[in-house]
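One structure is given below, represented as structure tokens, and several questions about it will come after.
All protein chains but one are shown in place.
Think of it as A, B and C in the order they're written, each chain with its own count starting at 1.
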Amino acid sequence: MAQKVSNARLVKVTLLALWFTLKNLFRKPVTVQYPIVKRPIPERWRGGTFALTTDKETEEENCIGCKLCEKICPSGVIAVEMEKHGGRGWAKSFILDLQGCLQCELCVQVCPTDAIVMLYGMEAPVTRREDLILDKEKLMANEGLYQAAWATGLKLQNLHEPKK
Amino acid sequence: MTSTENIAQGIILLGAILLIVTYLTWLERKFAARLQSRIGPYWVGRPHGWLQPIADALKLLIKEDITPSKSDRFLFNLAPVWVVVTSLLGFAFLPLTASWVLVNIDLGLLYFSAIGSLIVIGIFIAGWASNNKYALISALRAAAQVVAYEVPLLLSLLVPAVFAGSLDFQDIIRAQDGHWFILFPVVGQISFLTFLLAALAEGNRIPFDLSEAESELVAGFNVEYSGMKFAYFYLAEYVHLLAASLLVSILFLGGPLGPFFSGGVWVAIKTLLVFLGVLWIRWSFLRVRIDQLMMLNWKVLTPLTLVNLLLAGLWVSLNG
Amino acid sequence: MGTSVDEKKPRLGLETLGELIRLPGLNVFLTSTKELFSWAEKSSLWPLSFGLACCAIEMMATFASRFDLDRFGVIARASPRQSDLMIIAGTVTIKMAERIKKLYNQMPFPKWVIAAGSCAISGDHYRHIYSVVPGVDWVIPVDVYVSGCPPTPEAFMEGIIRLQRIITEGKTKPHLNTAYNKIEQETLKAKPQKTLDIPKTGTYILPGEVPAFARDLRERGFDFLTYITAVDYVDTLDVAYNVRSLENNEEQTWKVSLEPSNPIVPSITSMYKGAEWHEREAYDLFGIDFTGHPDLRRILLPDDWQGYPLKKSYLMDTPKPPYRPSRKEYEAWKKE
Partner (left out) sequence: MEERVIEREFGEFALNMGPQHPSTHGVFRLELHLRGETVVKVIPHIGYLHRGVEKLSETLDYDILPPVYERDDYLSPTANSLAFVLAVEKLAGIEVPKRASYLRVLVAELQRVTSHLVWLGTFGLDLGGALGGGSTLFLYCFREREKILDLLEALTGTRFHTNMNQIGGVRYDVYASFDGDLSQTIGYLKKRISEYKDMLENNPVFLKRTKGVGVVRPELAKEVGASGPVLRGSGVAYDIRKNKPYSDYTEFEFRIPVGRNGDAYDRYRVRLEEMFESLSIIHQVMEGLPEGPIHSRKPVKIALLLKPPKGEAYAAVESPRGELGVFIVSDGSSKPYRVKVRSPSFSNIALIPYILPGHLIADAVAILGSLDPVFGDVDR
């Protein structure tokens, strides 16, 4: 039932297949030498870990503990406790469980005060599962570690509905 | 040569072959990587992974050696040894340089083809003893394939013997002086190609690697083998391939004969080129199905080699 | 994420093997078998080619030309006997858990496990689902966790480099989640089911008429079966059918409402071969009995599963020991 392939074409075609792989022998390899050479990360890259930003002028943390990100998170890994003093809300404790995070950037989009932001550096692999639970101190410390990513709540929202 | 000298040379030859073969695995991974536009082993020995084969061999040495409880213990452990020994035997009679051969007998070709068929018994024992359905199917496939391809292998081997008029490697090399057997108008090329195809099928190499078909039979007959036993199979495959490419370079490409290099260097260059050719075929063809393999053998290769042998005989008898 | 391998210093690759003492005229190389062995194990890690879900696609991309794990001496082997690393890439379900444990036991010692992706680490957003194991370290001990969904190829390579460093330091302390194996069967509070007045649109027919209706449609040229599904309206259990005729591009949907205590409807596998699997799924997830079905058994869940998950009365997080921490323990442990 196999269809008969004429012999002359057979020879031409096997040479074609061989020539096809030979062509790649002389092309430059495409490999990125990872530990030495890093692949250029695009501007909107969102594969990194998280940070809680602090306001540049007033040196206060931006997060007002409004729990919007906790409600929007598909896998429910954000747990925020709010406390009120000094006329505005603060996040008493902010736990982001990186074990179950989808990296879908909905929390960054929802945040009214650009508090939670993704970074250009990714979380290093860990040997203990509990190290992936980022509590408030770690999130605040992360901000200095890597450069903040492009996406902030404000930018995503006006991309979403450009102010006239 | 006295017997003690012979044994010493034998041991040196064994060590040399095993070292060459480990570095052939490195060459294969680098060459395959370049074909697929990537970089092969790089980090293990700093410049281009020169320590990679040593690491692989050492790791396989340290690995825990599992013998499945329900498998036939004696046969299971015999198979890898059998396969390595039979594939190494071939080197005893192949002339590696113009003058030097370990054991000089005048029926070298006949001896080599006899050894070639012993390997499949090892593979069959491995497949049978590891009491695993995949291994059983692969063992049956290997037996069918190697026995079938024995016929075109022998017939295409005889053509150089007919041209040189003897089965001894030295005479074959002398007969090729100035006129390699591959350069014969029609007969040479056909026997070279059929011998190469049959050697590929004999060594279970792509496009005929049906017995350790990755995508169908997981890992073929060495499914149950781990650690050093698996290393034996892995090694035996390359040793067999090296022997086949060495044979090709001697029978068809005039072995040690060559303009300005000495004999041994020419043999090495030609074998390396044939080995790279086999690798090149390996990494650019898909696998043939079992019935097509058999159909190709009985309907195409065997009649072709028979006619080829007839032509060679006629040619020799015509002009003496 | 500093670069873990400093590339400035040119070396002969012997750096982790031991140290090279350069005496005048003589180079002595000192190493211990432990260092040598761990170097060999580190630099030829053969993973089992075994992928579950989206992380497997990213793992394949990491093996491919652009990121090329072959540079670290990593080749994917097909049989567990020859591999010494298992990369769990994807969601671990209960039906797959036994297989993973069996594969892990088939691998020869020394072996390591990388849990790649949030699904393998903690079950991701599926962790409260009845059929998902919340994290692969319930099943096999895990050495390195690589976060991300899916982790970028750089994260995979970082995970392998991290595992290589662990092997050379020699302290591989795999983490098996045994703390939670003592789970008491905690029955979650069933939410009160209020009957909802959802308008029931579409043509409703009696269960008995289904085969005749389907055969008549089949004659009229509706030969493409789109789907058969069920909806649990608490007071009734509806089965929705959707068939199409591809030539004149028409669609015909009809429904049957059955009473929930013993839902029985005749099967239409004699008219549509495709109905066999759809009906088995409806049986598996809703408990609807299709009379006349060639072999009505569970298709998605393991055969010994109790209960029908998609019914409203079946709670999402019905614990199935030993793979489910009770909610109390899970919350307590998360806050830790």
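Convention: a contact is a pair of C-beta atoms (placed from the backbone, for glycine too) under 8 Å apart; a residue touches a chain by one contact, two chains touch by 3 or more.
Not measured: the values here are computed from a predicted model.
Asks: Could you run through the displayed chains and say which ones the absent chain touches?
Replies: Missing chain, whole complex, touching shown chains: A, B, C.
Asks: Pick from C:F109, C:Y204 or C:W277: which residue touches the chain that isn't shown?
Replies: If we include the chain that is not displayed, C:W277 is the one touching it.
Asks: Check each of B:V218, B:A236 or B:V267 against the chain that is not shown and name the one that touches it.
Replies: Considering the complete complex, B:V218 is the one touching the chain left out.
Asks: List the chain A residues touching the unshown chain?
Replies: Given the touch definition above, chain A has residues 1-3, 5, 9-10, 13-14, 16-17, 20-21, 24, 30, 42-47, 68, 71-74, 102-106, 109-110, 112, 151, 156-157, 159-162 touching the missing chain.
Asks: What chain C residues would touch the chain not displayed?
Replies: On the side of chain C, residues 48-54, 56-58, 60-61, 64-66, 76, 78, 80, 90-91, 93, 95-96, 99, 103, 125-126, 128-132, 149-150, 152, 196-199, 201, 223-227, 229, 231-232, 240, 242, 246, 249, 253, 272-274, 276-278, 281, 285, 298-302, 309-310, 316 touch the unshown chain.
Asks: Considering the entire assembly, which residues of chain B contact the chain that has been omitted?
Replies: Looking at chain B, the ones touching the missing chain are residues 35-38, 133-134, 137, 206-207, 209-210, 213-218, 282-292.
The working rule: only the chains that are shown with their structure count from here on.
Asks: Chain B to chain C: how many Å between their CA centres?
Replies: Here the centre of chain C sits 43 Å away from the centre of chain B.
Asks: With chain centres defined as C-alpha means, what is the inter-centre distance between chain A and chain C in Å?
Replies: Each chain reduced to its C-alpha mean, chain A and chain C end up 22 Å apart.
Asks: What positions in chain C touch 2 or more of the other chains?
Replies: 5, 65-66, 68, 71
Asks: Spell out, as numbers or ranges, the residues of chain B touching 2 or more other chains.
Replies: 33, 36-39, 42-43
Asks: In the complex formed with chain A, which residues of chain C make contact?
Replies: Listed in rising order, the residues are 1, 3-5, 7, 65-68, 71, 114, 118, 121-125, 127, 135, 137, 142-149, 151-155, 157-159, 161-162, 166, 173, 175, 334-336.
Asks: Which positions of chain A touch chain C when the two form their complex?
Replies: Of all residues in chain A, those touching chain C are 29-36, 38-39, 47, 49, 74-76, 79, 95, 97-103, 121-130, 132-133.
Asks: Per the contact definition, I'd like the list of chain B residues that touch chain A in the complex.
Replies: Residues in contact with chain A: 33-39, 42-43, 280-281, 283-285, 292.
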